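A protein chain is absent from this complex, but the other protein chains hold their places.
Moving on to chain A:
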Amino acid sequence: MADDKSKAAQYWSTNLRLILGSLVVWAFVSYGCGILFRPLLSGISVGGTDLGFWFAQQGSILAFIGLIFFYAWRMNKLDKEMGLEE
């Protein structure tokens, strides 16, 4: 039982670290590249405009998809490693 408890705690802290890392990327591509840092990216041009515009209208959405699948893949692996899968 105590063993189960510490395993669950370890599982949870790994999950939290993974979520934190993913959300940093999530915020970086959307709020960062798409909104706040746009002036800094104005020198990099793609398709007739700056990189910030591309991130704001298309790039961040593609990054979101990548993030969800990455998270799901890592968590499924973690579930198995820890023997906590259904």
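Quick note on the criterion: a residue touches a chain if its C-beta (ideal position, glycine included) is under 8 Å from a C-beta of that chain, and two chains touch if they have at least 3 such contacts; residues count from 1.
Going forward, contacts and distances are computed from a predicted model.
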Any idea which of "Cation/acetate symporter", "ATP-binding cassette domain-containing protein", "2-oxoglutarate oxidoreductase subunit KorA" or "C-type cytochrome" UniProt assigns to the chain that's been left out?
-> "Cation/acetate symporter"
Where chain A meets the left-out chain, the residues are 8, 11-12, 15, 19, 22-23, 26, 30-31, 34-36, 46-50, 53-54, 56-58, 60-62, 64-65, 67-69, 71-72, 75-76, 79, 84-86
